[in-house]
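Removed from the display is one protein chain of the complex; every other protein chain stays in position.
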Amino acid sequence: MAKKLNVGLIGSGFMGKAHSIAYATIPTLFPDAAAHPHRYIVADVNDELSKEAAAHFGFDKWTSNWKDLINDDSVDVIDIVTPNFVHKEMAIAAAEAGKHVFCEKPLALNKQESKEVYEAAKKAGIKTGMGFNYRKSQALAFAKKLIDQGKIGTVYGFRGMYLNDWAKDPETPLSWRFEKNKAGSGVIGDQCTHVMDMARYLLGEIDRVSAWTKTLLKERPKPTAAFDDLGKKPSGGSSDMAPVDVDDACGILVEFNSGVMGVLESSRFATGRGNHIFFEINGSKGSIRFDWERNNELWYASNDDEFEERGYRRIIMGPAHPNGDAFWPIAGINTGYAEATAINLKDFLDAVVDGGDVDPNFEDGWRIEEIVDAALRSNESGKWEKCHE
Amino acid sequence: MAKKLNVGLIGSGFMGKAHSIAYATIPTLFPDAAAHPHRYIVADVNDELSKEAAAHFGFDKWTSNWKDLINDDSVDVIDIVTPNFVHKEMAIAAAEAGKHVFCEKPLALNKQESKEVYEAAKKAGIKTGMGFNYRKSQALAFAKKLIDQGKIGTVYGFRGMYLNDWAKDPETPLSWRFEKNKAGSGVIGDQCTHVMDMARYLLGEIDRVSAWTKTLLKERPKPTAAFDDLGKKPSGGSSDMAPVDVDDACGILVEFNSGVMGVLESSRFATGRGNHIFFEINGSKGSIRFDWERNNELWYASNDDEFEERGYRRIIMGPAHPNGDAFWPIAGINTGYAEATAINLKDFLDAVVDGGDVDPNFEDGWRIEEIVDAALRSNESGKWEKCHE
Amino acid sequence: MAKKLNVGLIGSGFMGKAHSIAYATIPTLFPDAAAHPHRYIVADVNDELSKEAAAHFGFDKWTSNWKDLINDDSVDVIDIVTPNFVHKEMAIAAAEAGKHVFCEKPLALNKQESKEVYEAAKKAGIKTGMGFNYRKSQALAFAKKLIDQGKIGTVYGFRGMYLNDWAKDPETPLSWRFEKNKAGSGVIGDQCTHVMDMARYLLGEIDRVSAWTKTLLKERPKPTAAFDDLGKKPSGGSSDMAPVDVDDACGILVEFNSGVMGVLESSRFATGRGNHIFFEINGSKGSIRFDWERNNELWYASNDDEFEERGYRRIIMGPAHPNGDAFWPIAGINTGYAEATAINLKDFLDAVVDGGDVDPNFEDGWRIEEIVDAALRSNESGKWEKCHE
Partner (left out) sequence: MAKKLNVGLIGSGFMGKAHSIAYATIPTLFPDAAAHPHRYIVADVNDELSKEAAAHFGFDKWTSNWKDLINDDSVDVIDIVTPNFVHKEMAIAAAEAGKHVFCEKPLALNKQESKEVYEAAKKAGIKTGMGFNYRKSQALAFAKKLIDQGKIGTVYGFRGMYLNDWAKDPETPLSWRFEKNKAGSGVIGDQCTHVMDMARYLLGEIDRVSAWTKTLLKERPKPTAAFDDLGKKPSGGSSDMAPVDVDDACGILVEFNSGVMGVLESSRFATGRGNHIFFEINGSKGSIRFDWERNNELWYASNDDEFEERGYRRIIMGPAHPNGDAFWPIAGINTGYAEATAINLKDFLDAVVDGGDVDPNFEDGWRIEEIVDAALRSNESGKWEKCHE
C-alpha cells in the first residue's frame, strides 16, 4: 500500500504541467510504488496564476507566496519548476525547512550556486531529485541494462547531441532563456546538460573538456509580456531589441574519468531538428544509439551476431523493457515525455519513503553545472579544462 | 468552467488502465474543455478485481455488478472496456438506461450485433463514442487538416496496414482474442479496423472489398488462467492445445464510395513489427504517410515544391499542430498512446455537454463491422463484396 | 580465362546505356567469369541514332537494320532493349537465327505473345535471359540466402510494392508507356512485374490473384517527338491531348502455389516515392524487408534473438554478401543500378559459355506475363483468377 505524500509545487509553466500530469498518473501506472503523490498545494507569482494553476493542475490549495508552501507542515515534498534564477533560493529554503526537494534542471545558475544548494540539501539530510526526465525513459534504462550486462564491452567512444530549432526565428522574443542573469547559460545549460546527464548515467563522470560556445543571434525583440513560448510560432515581440548574452550553440570534446573520449554538441538553431537528443556509444562488443525524437526505440548492434548478419537493430520499447509493466502490453504503442517524467518523480518519491538513493539527485545537478562551467571556461581559455573540484 | 461528468467504467484490463490515465490527465491537458471527467465508479467480474481497479485507477467506488453501475443515477457516462463478447449487452443496457456510452472497439462481435447496438443508442438519443483512439493523435488530425485544405488534391490511392508480431510465438496461450465466439474475428477486427477507421476518417466511406484472411497457427496452448498478455513474453500456457478459429492475417482490396482504390493489410505474425499502423495517401497535389511506431511524425510531400527540391518531408508534431496547446511547447518532446486516448475521451465528453457530434461514434463502429463482414464474406466467395446496407 | 562473347545490342535508350555500362565493367568486376562481353554491334531505328549509339556505348560497329545484326555470324548473343512492342519479333528472329538472347522486360506485350517467344527460344535450344535486373542486387541475393538457410522459417506472408511518381505530372507527354498497343499494359507490366519477379524468386510461383487496376489520368499531351523521359522534368508536350489506355495503379491479392498469401501494389502517381520497390516477408523464425531506394540495405529480424533484444536489423551490404568480391571492401561504400545490371548480364553470359541455367529466363518472362494477364482479367471479372496454364 503506497504511502501518500503531499506535494507542494512551485511554478506553473510547461514543467509544472508536465509534473502535474505525472502526479495524476503515477498511482495508476505504478500501483505498487512505495509512495503515491497527492497534489496538495501550488504556488506561482500572483494570485491569478496560482489559482489557475490549482484548478488546471488538480491541486487542493494555492498560494502566491512560495514560502508559505515550504513552511506548510502538511507538505511532504517540494517540487520546484520555476525559471532557473529562483531555483537556488527556493531549494535552499525548502532544504532548510527539512522538506525533500525535487528541482527542475538546472539546479542553479552556475556551479558555485549549485554547490551551495547541494550542500544545503546534504546538510539538511533530505532526499533530492533532479528533473533530468529524458533519461528516465524506457529506452535509456534499457541502454543502461545492456551496458551493465556487458553487451557493449569495453567502451570505445561516446557522441551526443541535443539539436532543436525553437530559437531559430529572429522574431522569437527575448524570454528569460536568453538572459544570463536569469538562465545561467544558454543552450549548454538548457539542452546540452541533458546529454551530459545521459553520458554520466551510462558511462560515469566526465573529467575534462575542450569547448566552443557561440551566440548566433546577438539581439532579439523585447517581449511584450513575460512568457516562454519556446517552439510555438513566434509572437509577442515588440519593435525594441535587447541583447542576447548567452550561447545558442556549443561543441565540446570530453574525456571521461575512465579515459573514454567523446564529443558533445548542442544547438537551438538547427532548422529541421525537433528534439533530437541523440547519443551513440561504441564498444568492443557492440554499440547502442538513441534519438529522443523516436523515444520508443533503442538501436543496438552486436558483434556476437554472425559476421554477415551484423547490423544496427531497432528495438521497439514494450512490456519486456524497464518499467514495461507500467505501460502498454505491445511494443510500439508508445509513451512520450509524460511517462518519462512520471518515472523520474516516482523514483524520487519512492526514495523519500524507502530511504533509498535518488538518481539523479542534487549532486548530479551540481556536477553537471561543473561541467558546464568548465566548458564555458574552455571557450575562454582555448584549452582543456578540468571539470570537478 | 468545465462541467464535471461522473464516469462509470466497466472493465479493468489494459484499456481500463489507458482510459483511467486519460481521465486523470484530461483536466490538466484541456483545462478549457466543456467537460471534465470524474472517476466515479468501476466494475469488473468479481469483488477482488473491482476493488483493485478502484484503487489502481483512482475511482471513488466499485462494484462487481456492472448493472448497478449502469443504474446508478450519479453516473453520467458509461465507458465499456471489457472483452468484445460482452460489449453488446452492456452497451444496449447502458443506452436503455439513458446513459451516454463510450465503447472500446469493436462495437460488438459482428455487423448484426453492432447494428443492434447502434440502433439502441440511436433510439435512446444518447451520445456515443468509439475507442478508435489512434486516429485521435496529433498527426492524424494534422493529416486530416492537410486533406481538407486541399494540399493532397484529387486522391489517387490509399494503402494501409497494421502489422505487429505479438501473436507469433507458438507458446502464446489461447486468450479470448483467438476465439471467434469471444472476439468476433481475429486480426481483421482487432487490428485492421484501426486502419479502416483511419481510411474512413480521411477519405470517407468504403464501398466494397475483395479479401483473403488466414489463420497462421491452427492451435495454441490452453491458458492456465484467464488473461490477455498480448505482446508480453509468453507464459501461462498448459500442455493442452486448443484450436484457433479466427484469422491471424488478412489482405483487402478496397474501393471507396468516391471511387478511390486502395489496399489494406494486417498481420499479428509480422516478426520485427511493433505497432506498425501505417497509411499512405497519394494525390494530385501531394502525399502523406504515417506510421504509429513513430506517432509524433507526419510525412508530407508536395508537388508545389520546386521540382528538384521535392521529397517527403518529416513533420514533427508540436505546438503548431492540432491539440498542440494541450501538450509540449517544442516539437518532438513527444506524446504517446495515452494522449491520443485522452483526446478521444475528451471529445466524447465535450459532446455530451455541448450536444455536438462525436466522431467516431457507434455508427462508425457499426459501419466498420460491416466492412469486416464484407471482407470475411469475400474470403469465402472469392468475389468483391459490397460493405453496407 | 574468360571467353569473349560478341554482343549485338538492339536499342539505344536508357536501358541500352545501362547494359553498355554493364558490359564495360563486367571484365573488371568479374575477372574470373566464364564469359566476358565484347561490345560488337549496336542497332537502332536510323543511321543517326545507331551511329551515335556505337560512339557513346563503345560498340565497334552499328547498323540501322536490326536483322543484319541478328544474322551477323560474329555476333554471339543478342541483347534487346527496345520498347516493348518490338520485343516479340526481335526475340523470335534472334532465336530462330540460333543466337542466345537477353531481353529487357517484358518479354512481349501479353501472355500469348510471351508464350510464343518462350516457345521459339525453347525450340531453338538457346540460352535466354530477362532484364529483371533489380533482383540481382546483393541485398536480394542475400535475402534468398537467408531464406534458403531457413532463417525465416515457415513463410507467413508477403507484401510487395513498387511506387514511384514519375507519371504524376499531367504535363508529362504520352510516351509509348501510356499506350496499350505499344506497352502491353501500364504500371502493372512496367513496374509491378519487378515485384512479382522478386516474389517468385524468393517464394516460388504465384497461383492466383484478385486485382484492381486503375487509369488515374485519362489523357495526356501528345508528344512533339518520340521520346521517353520518364522522371525528368516534363517537357515536349503539345497542346493536343491523347487518351491513356493503360493502368497507372494496381492492387493485387496473391496466393502462391505454397499456399502463402500476399499483397502486391504499384503506382506511378505516388508523389514522394522515388523508386520504392519494397517487399517484406514474415515467417515463423524471422522476417526480411527491402526497399530499392536504399538498395544497399537488407533488414532482418530474428526470433532467435533474446526476447527483449528483438528488432529489425539493418544489414549494410558489403564484401561479406553475395558478389561481395566484385565490389568494395567496406560495407556501405555502395553500389547502384549499374552493378545489379552487370550481375544479371554476367550470369546470362556465363550460362552461354558454361551451359548452366539462367535465372531469370524467358520462361520467367512468360510466367510473369501470365500473372499480369490474370490480374487484368480479375479486374474485369471481379473474381480471383488462376495465373498459369
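Letters A, B and C mark the chains in the order given here, with residues in each chain numbered from 1 onward.
Quick note on the criterion: a residue touches a chain if its C-beta (ideal position, glycine included) is under 8 Å from a C-beta of that chain, and two chains touch if they have at least 3 such contacts.
These numbers come from a predicted model, not from an experiment.
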- Cross-chain touch to the chain not pictured, restricted to B:F102, B:Y312 or B:W366, is B:Y312
- Item | Residue in contact with the excluded chain [from C:W62, C:W166 or C:F362] | C:W166
- Message: Of the residues A:G58, A:G311 or A:P329, I need the one that contacts the missing chain.
- Response: A:G311
- Note on the structure: Given A:S210, A:N275 or A:T341, the residue that touches the chain left out of view is A:S210
- Task: Pick out the residues on subunit B that sit against the missing chain.
- Result: 142, 300, 302, 305, 307-316, 320-321
- Mind listing the subunit C residues that contact the chain we can't see here? 14, 17-18, 20-21, 24-25, 27-29, 31, 52, 55-58, 164, 166, 228-233, 273-276, 292-297, 316, 318-320, 324, 328-339
- Message: In the complete complex, the non-displayed chain touches which residues of subunit A?
- Response: 156-157, 159, 161, 165, 168-170, 210-212, 214, 216, 233, 248-249, 251-253, 255, 261-263, 265, 267, 269-273, 280, 282-287, 289, 299, 301-303, 307, 310-312, 382-384
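Rule of thumb we're sticking to: only the chains that are shown with their structure count from here on.
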- Message: I want to confirm something about subunit A and subunit C. Since they are copies of the same sequence, is their interface symmetric in residue numbering (over half shared, so same) or not (under half, so different)?
- Response: same
- Item | Chain ID, smallest distance between chain and overall C-alpha centroids | B
- Query: Using the average of all C-alpha atoms in each chain as its centre, how far is it in Å between subunit A and subunit B?
  - Reply: 34
- Message: Counting only Cα atoms for the centres, state how far subunit A is from subunit C in Å.
- Response: 53
- Query: Where does subunit C touch two or more other chains at once, residue-wise?
  - Reply: 302, 307, 310-312
